[in-house]
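Only a single protein chain was left out; the remaining protein chains are all shown in position.
The block that comes next holds chain A.
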Amino acid sequence: MWRRSASFILERQTSNSPPMADTTTRAPFQNPDSISAYYQTRAAHHGVITSDWLAQAQAAVGGVSGEDENPNSSVSDIEKEKSFNVIEEFNGWRKQPDLAEAVAAIRALAAVIRASEASTMMELEIELKKASDTLKSWDKTSISLTAGCDLFIRYVTRTSALEYEDFNSAKSRLLERAEKFGEISCKARKIIAMLSQDFIFDGCTILVHGLSRVVLEILKTAAQNNKLFRVLCTEGRPDGTGVLLSNELSKLDIPVKLLLDSAVAYSMDEVDMVFVGADGVVESGGIINMMGTYQIALVAHSMNKPVYVAAESYKFARLYPLDQKDMAPALRPIEFGVKIPEKVEVERSARDYTPPQYLTLLFTDLGVLSPSVVSDELIQLYL
């Protein structure tokens, strides 16, 4: 009842005053303007040019301060070299379009191990923990990053519990495992593609939302197995994922139809199943994914269409959002092509949360899971 009141007026007044005072007292590794670095990187992968990006590019050429990288470089001489290296390293890995976020995180932590001068396991663990905390605080919105860091730290802690007499052999083992994780991630996609093949039958129509590399792998494998199906892609504003996906799929000779995001309910009766990826899988078994996934899941559920999620297991996170606003805000710039009056607000969140009751099955490299199994897996890992 409180939310229905005119509290939005009060909210607007309070939100206007604090940001002015905050800019000077910000912690050195905070992202300015709370624009999600994760979604910016995704946009960069997709090659979406926004006016924001252009401004950044111009500023980078001109050397004017106020963008993402520069606050870090301005404080580099103040902070220790190592923590600066972690974020740089991570950003370097993250820019590669085919690399999963968690793999980039683990590679960055591997670089920390390589550069570390610790002589005992305990010391190494403490360094890793600090590096991982730095990474996590730098981009609070990326769930794979958090989950990947947690997974690696957990693995390090447990491995050191086993008896390794030689510290150097333990260290080289950790490095080798971290390097192997990239392969695990690729293998994970192949396993997921194999598991989901049975669910795609000849003559089916698949609705896809967002550009998930795992879902693309699934569709590629199905095409290679000579299955006959067609794909409906949503446009995916503002990332333009629909056009990109249709490019990829037409290379594989899969019939594709583009839909406006608002045309999903209109086309839902000719759809047999919905496939989405996930930015993160939360403890309840729900998923956090690109904005629009919740909407599509609701429509699919009301029309009795199954919603399948393809996600690698390292995306499982210890979050439990109770509603849409219960997550760290991940904002991203949205272009409308025309000038918007200043007083008009824009909903800039890049992601939404889909509760588990709208999902049918999750395909992960741990096997086919129903949403209730996710919390079991997380309990096994963390408790």
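What we mean here is this: a residue touches a chain if its C-beta (ideal position, glycine included) is under 8 Å from a C-beta of that chain, and two chains touch if they have at least 3 such contacts; residues count from 1.
Operating definition for what follows: contacts and distances are computed from a predicted model.
Colleague: Can you tell which of "Translation initiation factor eIF2B subunit beta", "Arginine-hydroxylase NDUFAF5, mitochondrial", "Exosome component 7" or "Integrator complex subunit 13" UniProt lists for the chain that's not drawn?
Modeller: Answer from the UniProt record of the missing subunit chain: "Translation initiation factor eIF2B subunit beta".
Colleague: For the chain left out of this view, which of A:Lys95, A:Lys180 or A:Lys251 touches it?
Modeller: Spelled out, the listed residue whose C-beta touches the missing chain is A:Lys180.
Colleague: Considering the complete complex, identify which of A:Ala131, A:Leu319 or A:Leu361 is in touch with the unshown chain.
Modeller: A:Leu361
Colleague: Touching the absent chain in the whole complex: find that residue among A:Ala170, A:Ala193 or A:Leu378.
Modeller: The single option touching the absent chain is A:Leu378.
Colleague: Residue by residue, what part of chain A touches the chain that was omitted?
Modeller: Those residues of chain A that touch the unshown chain are 151-152, 155, 158, 162-163, 177, 180-181, 184, 198-199, 201, 313-314, 316, 361, 365-373, 376-378, 380-381.
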